[in-house]
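One structure below.
A single protein chain has been omitted; all remaining protein chains appear in their positions.
So that you can tell them apart, the chains are marked A, B and C in the order they are listed, and the count of residues begins at 1 in each.
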Amino acid sequence: MLIVMKPEADKAAVDEALERVREIGFTPHEIPGAGRTAIGITGNDGAISPDLFHGVAGIAQLIPVTKPYKLVDREAADSQTVVDLTHGVTVGGDKLLIVGGPCSVEGREQLLEAAHAVKDAGGNALRGGAFKPRTSPYAFQGLKEEGLKMLAEAREATGLPVVTEVKDTDTVSMVERWADVLQIGARNMQNYSLLEAVGECRKPVLLKRGLSATIKELMLAAEYIFARGNQQVILCERGIRTFETATRNTLDLGAVVMLKRMTHLPVIVDPSHGIGVWYGVKPLAMASIAAGADGLIIEVHPHPAKALSDGPQSVKPKRFADIIDGLSKIAPAVGRTV
Amino acid sequence: MLIVMKPEADKAAVDEALERVREIGFTPHEIPGAGRTAIGITGNDGAISPDLFHGVAGIAQLIPVTKPYKLVDREAADSQTVVDLTHGVTVGGDKLLIVGGPCSVEGREQLLEAAHAVKDAGGNALRGGAFKPRTSPYAFQGLKEEGLKMLAEAREATGLPVVTEVKDTDTVSMVERWADVLQIGARNMQNYSLLEAVGECRKPVLLKRGLSATIKELMLAAEYIFARGNQQVILCERGIRTFETATRNTLDLGAVVMLKRMTHLPVIVDPSHGIGVWYGVKPLAMASIAAGADGLIIEVHPHPAKALSDGPQSVKPKRFADIIDGLSKIAPAVGRTV
Amino acid sequence: MLIVMKPEADKAAVDEALERVREIGFTPHEIPGAGRTAIGITGNDGAISPDLFHGVAGIAQLIPVTKPYKLVDREAADSQTVVDLTHGVTVGGDKLLIVGGPCSVEGREQLLEAAHAVKDAGGNALRGGAFKPRTSPYAFQGLKEEGLKMLAEAREATGLPVVTEVKDTDTVSMVERWADVLQIGARNMQNYSLLEAVGECRKPVLLKRGLSATIKELMLAAEYIFARGNQQVILCERGIRTFETATRNTLDLGAVVMLKRMTHLPVIVDPSHGIGVWYGVKPLAMASIAAGADGLIIEVHPHPAKALSDGPQSVKPKRFADIIDGLSKIAPAVGRTV
Partner (left out) sequence: MLIVMKPEADKAAVDEALERVREIGFTPHEIPGAGRTAIGITGNDGAISPDLFHGVAGIAQLIPVTKPYKLVDREAADSQTVVDLTHGVTVGGDKLLIVGGPCSVEGREQLLEAAHAVKDAGGNALRGGAFKPRTSPYAFQGLKEEGLKMLAEAREATGLPVVTEVKDTDTVSMVERWADVLQIGARNMQNYSLLEAVGECRKPVLLKRGLSATIKELMLAAEYIFARGNQQVILCERGIRTFETATRNTLDLGAVVMLKRMTHLPVIVDPSHGIGVWYGVKPLAMASIAAGADGLIIEVHPHPAKALSDGPQSVKPKRFADIIDGLSKIAPAVGRTV
């Protein structure tokens, strides 16, 4: 059940409602909004009688929720969630988020070169993996904490907030210390212990859709993070696994359309993994924004041929600038700015 | 192998090359282009020695082709193929093709109302099914020839060329008589006898990708049509079958990107089947054009709630106009016009 | 709706019921059974009032059917359908049907050698394609009517009934003339005109599941054939298309289990296409029978290395004999005989 408070309900009124939920044995989740506060209720097996809230003054409406997710459902918020990445960068509003950077942090020089290129091209956040979950145990696994420090240095140098993957519970606090946004990779979308751990963090989470995760399962994964109290979640469509082998994955822009209706969370797209070849990144980046996405995360590498991972799908800085140029022409058609 | 003729090669030079191919026991396929003619060779099992063409004057280049498709390969033409739908409508050039109309022709009045709405909104071709392949033998199967006649009447009334599905070899000549473009439905993409039959026609073919057809298989299906002499083929991405059930199909815009590189044929998108719900048609239509598609085919119904098929994914005329309005804003960003 | 007649209902009683169905404007389909006759009713949009059958003496029960298929539903028959392939061979009873033979009829000698090998190894029917639907227009397309005649000659020589594919409506009558069982290939499972055409035939139909067809769609394809009056349908699971590329297809034995519950029709399995490599045929053949399949169709070629199609998945006669030996050990565990 969702409790929607009256616009004029003050802190005392909200507290009264929260307390009532606890009295009847369930867990309240306060979801503040621009115009009004909502309270999600979890812990109940079945329907909750509205009578139990009789006499609580500030309540405007009680909405029974039969969907398996509650807190991330569009109805749970009165407006689109805008996530703040720090350094003046947000996602979910009119201005598009454009994250660029290498798949892996490979060294100080490579990262700084890439960061400056992203900045110069007009990107507004930096990506780079310090912990790399790799299919083979013998592949490059990332520079770990050293890589995180390089990301922090690149942020200092460019002013771009930093997005980086966290791959296990053991390193959550370390990654949280250095990064601005914690990325959950596709293979970890249903690593529930990790979801709970980042749910305890106070930094935004970029949650990538799993290779074979349904839209509903992605919503539930976000719900795991929300249920622990972290309401700063960005969803990311990055392609799903299908029978088609001509592309690395099948980018599902229909999922972007559905998610924008189903949830108040911002939704971005990773066209690089979505197609797996550099020449396909621009058209799919354009398509993603046209479909309504709130932003993009794109693999940019100064020298793709030398990349330790994902070289074939990385674009060079010059092409990245060209992509942003293209986006600036598409954005106004969907009421956005770059 | 592909023979590329010199730009200055005249008819006699081309004929000489065609004759040489026949002499050595294979089948030549002449592919005229704006700047030069190419000749595809089929019937050979392995490589053909270039020596066999020694002394044929007009040949500029011999390209060995190891791909399973030859005639539809991008290298087989010197430029993008532009297909003429008659009535001044083409696809493959700068101007986008926008086909609208009901899933099924249900009656004279319904069709005329839809056709005028499509015309008024700015659509440039009319769709409507007279022969409906249906999953259930007990579902509405279409008005058949009567429906075709209604389509012809609607063309008279509006000047819009007519696209309609042909579902078996028995009715190819009947459909060819009334329609301007013969559509091969997704379930028939590998109905090879039907492909061969439309390959003998002299009207353009709109070939929809099969539900689980790879991009390569779609190319080969087009090759079947080409190999019989019909070079007026339009490819159509309409969503593939995946594990996701929140949308009717998974629209694969990565396929559009790949096809635009792989073939000289025009590629359009059916966002209606791609997502299966009316509210998803506009964002996916916008995304398709942003990804580089040459056009769209959209289900439009004056009264979706009464539609005999595909009601949930049909848009009303007013929304169709709104979609075209959106497209007119997106098109310039990709060098197109509506 | 299904009408179940009393066991003692005679022809007059059944005729009375059939007539009543016609009177109320619908189409009756008589489905004779060992113990009693059932009558399927089609043509109705919604539920039919049982009152309409008041006073028809021989009716035992009226079963409302909300499933999209009616005639092939298990409830429509009082017992498992046993299909007669002629020459004393049946499928659906205790004895397993084991069809063997080459993918394509390549020549008289090859076919006769294969046919004798199948016979000697204990197989009880012969397969061989005379019309080959091929992904590429340049691949071997079969020997056509000449191939059919060779199949008939092989039947004469061995006494094995002949199963062969029919790939379009134009050749249905030709194939029906020479073959004992008409096979509908996977790519044609939703070629409704072809389904209707074989539905008019009086020879059994072997209907292969489409590459991406759901179990329900396979049932509906069978319903198409039934609705035209041909009740001799054998279903065949042959693997579906998934993301896995290590095997040619993913054999879905869960589908066999479900189909055996859902329909009264016999269900066989094609392990050759199901895995795509010769060494996988035996274990999957064994598994299919253990899962409850009524038979198998296996590609056997005297010289797989020289096969014009499907060589890698064809087994040699000696291995085919070994497979049948293995089956004879498995069969008793599931109450079957070889």
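Here is the rule we use: a contact is a pair of C-beta atoms (placed from the backbone, for glycine too) under 8 Å apart; a residue touches a chain by one contact, two chains touch by 3 or more.
As the structure is a computational prediction, the values presented were derived from the model and not from experiment.
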{"item": "Visible chains in contact with the missing one", "value": "A, B, C"}
{"item": "Hidden-chain contact residue, picked from the options C:31, C:89 or C:251", "value": "C:251"}
{"item": "Touch with the omitted chain, as defined above, among A:112, A:157, A:211 or A:277", "value": "A:211"}
{"item": "Residue of C:141, C:288 or C:309 in touch with the missing chain, whole complex considered", "value": "C:288"}
{"item": "Sites on subunit C contacted by the missing partner chain, in the whole complex", "value": "212, 214-216, 239-240, 242-247, 249-258, 260-261, 274-275, 279-280, 283-284, 286-292, 326, 329-330, 332-334"}
{"item": "Missing-chain contacts mapped onto subunit A", "value": "42-43, 68-69, 133-138, 167-170, 187-188, 190-194, 211-212, 217, 220, 223-224, 227, 241"}
{"item": "Interface with the unshown chain - residue positions in subunit B", "value": "212, 241-243, 245"}
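One rule holds for everything that comes next: only the chains that are shown with their structure count from here on.
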{"item": "Distance-to-centre winner among chains (Cα means, whole assembly as reference)", "value": "B"}
{"item": "Distance between chain centroids, defined by C-alpha means - subunit A, subunit C (Å)", "value": "50"}
{"item": "Subunit B, residues touching no fewer than two other chains", "value": "212"}
